[in-house]
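Please see the structure below; I have some questions.
What you see is the complex with one protein chain gone and the rest in place.
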Amino acid sequence: MNEVKSELLVKERQLVIPGETLAMGLDFLPSSGCYREDNEIKAKLLGLVRLKDRFIGIIPLAGVYVPKLGDGVIGFVEDMQNTLWVVDINSPYDSILPLGEAVGEYIDLNKTDISIYYDIGDVVYAKVLSVSKTKSVVLTMNDQRSRKLMSGRILKITPSKVPRLIGKEGSMIELIKNKTKCQIIVGQNGIVWVKGEKEALASKAILTIENESHISGLTDKISAMLDKGELI
Amino acid sequence: MLKASENYVKKIVEEEMRIDNRRFDEFREIKIETDVIKNAEGSARVLMGNTHVLVGIKMSVASPFPDTPDEGMLIVNAELAPIASPTFEPGPPNEDSIELARVVDRGIRESHCIGLEKLCIEEGKEVWEVNIDIHVLDHDGNLIDAAALGAMAALLRTKIPRYENKRIVFGDYERQLPINDRPIAITVTKISDKLLIDPNLEEEDALDARITISTNEKGEICSLQKGGEGYFTTEELERAADLSILKGKELRNLLGN
Partner (left out) sequence: MTKVGKPDQMIIKGKRLDGRDLEEFRPITLNVGVLKRAEGSAVFKFGDTYALAAVYGPKTMHPKHMQNPQKAVLKCIYSMAPFSTKERVRPGRSRRSTEISKVLNEALSNVIFFEDYPKTGIDVFVEILQADASTRCAGLNAASLALADAGIPMRDLITTCSVGKVEDKIILDVGGYEDNYGDVDMAVAIIGNQDKIVLLQMDGIITKEEFIKMIKLARDGCAKIYEMQKSALRERYKTGEEDVES
C-alpha cells in the first residue's frame, strides 16, 4: 500500500463543516471534534480548527455542555431528597450535590429540613467533583469560589464559547467587569451570572461575544461598545 | 431457544457461511397453501422456514377516489400479532407493521397487478375495494417477502361476490378477481458487506441494511424500499437488483397460475 504523504489542509481558526477533510496521512492525530477515516482526519462538527502540535481539534460553534472534572459551573437547584440536592447544570446529564459536599457542620436529619441551606430555585456556583463513566455528575461546594448566587441576572451562552468570553488570562471578562462595575461569574457550562451597576450593558457585551465569537477583532469592538455605554 | 449473537452472525457471514448452512442466495423451505380461511374471499398461508404468515382478502364496496372514479381500490393492512414474537406488543400498528403493509401494498399497486379498472360498479359512486390483511403468526425473519408472497397467492384465488340491491352476497361468487401480473418482493440483506436473501431472525438482527425490490413478470422493478441503519453502494444495488429479478422468478414459479 502506498504511503500517503501527510498534509495539513486547514489553518488555525478556519471554519469547517462535518465531513470536511482536515489532514491527510498518518502523522496527524484527531482530537476533540475530529475523527479518522482511513488516511484522512475529518471534522465531526461545525466549528473552528484548533491546532496543537500534531493534534487537530474543533472548537464547536454550538452544542451542549458535557461535564468535566474540576469545572466551575452555575446550576439551579431543581429538586431535593433527604441528603442531596438535584441541580440543573444546563446539560443532558444529571448532577447532584450531596449534603456532605455542601454543608460543613453536623446535621441532625430528623430535626433539620435541608432546604434551609439550599432551596428549590436557588442558584449556586459549584465545582464538578466527579463524573462517572455514565456521565453522572457529583458537585461540591467545597471550594473557595463556591457559593449561592443571590439576585443579579443569568445569561446562557454556548459552552464552547466560554474561553472566548473569559479571554486570554481573563482579559475579556476583566474588561467587561471593569467597564460595567459588575461582578461576573462565568460557569464552564455556559451559564453566566452578572450583578452590579450596568448589568444590561454587561449582558449586551456578553451576548455580542456569543454571536460573534468566530470573528476576530472582538476585543476592540467590545471595548468600544462598553465605552459608548449605549444599549442599542 | 438460544439466539446467536449479532457478532457471531457477522463473523460467519464474513467467512461466507450462514448459521443454517444455506448459500447466500438460497431460500429456506417455502410452503404455500391457499383457501385456508373459509369466510375470506381469498386467503393463503405461507411458511418460509419458521416464519409463518397468514393473508386474508375481503372484498367490500366503497366510494372511489375523485381522480379515479371508475377504478376499484386497494387497502393493505398488517398485524404483527403478539403471539408471533416477544417483541410484538398489542395495540395500534407500530412503524414496523405500517412499513410492512405499505411495502407490500406498493409492490402490488405499482405493478398494476390487480385489474382495478374492472372493479367499477357505478362510476363515481361505487367500486369494489380489495382489503388485504396480513397476519404474522410466527416471526423468524423476512416478513416482507413472506407477506408479499402470501398476498399474491391469496389474490390469485380471490373471487368477487355477487352485489345485489346494494348488498354483498357473501359466499355467492360471480367471477375471479382480475389479475394481470404476479409481482414478487425479494428483500436483499447486507451483512458484513455481503448480500444475502431470506434472512432468518438472527440474521435480520445483525443486518447493516436491507433493500426490498419488487419485480413483475417481465423482470421490471416496480417498487423499492431500503431499510435499516446502514447504506448501499451503487454496485451493491445493481447486484441486489439482479438477485431480486432472478429470485423473483423462482418464487413466482411456486405460485402456479
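Which chain is which? They are A and B, in the order written, and residues in each are numbered from 1.
In this section, a contact is a pair of C-beta atoms (placed from the backbone, for glycine too) under 8 Å apart; a residue touches a chain by one contact, two chains touch by 3 or more.
For clarity, every value in this text was computed on a predicted model and none was experimentally measured.
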Options A:N82, A:N110 or A:S216, residue touching the unrepresented chain: A:S216
Touch criterion as defined above, residue of B:V130, B:I186 or B:I211 at the omitted chain: B:I211
Residue among A:L45, A:V77, A:L129 or A:I222 that touches the chain left out of view: A:L45
Those residues of subunit A which, in the complete complex, touch the missing chain: 11, 15, 17-20, 33, 35, 37, 42, 44-47, 60-64, 66, 92-94, 134-135, 158, 160, 214-216
Residues from subunit B at the interface with the omitted partner, ascending: 66-69, 71, 93, 95, 98-99, 101-102, 106, 110-111, 116-117, 211, 216, 219-235, 237-238, 241-242, 245
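One rule holds for everything that comes next: only the chains that are shown with their structure count from here on.
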Euclidean distance of C-alpha centroids - subunit A vs subunit B, Å: 53
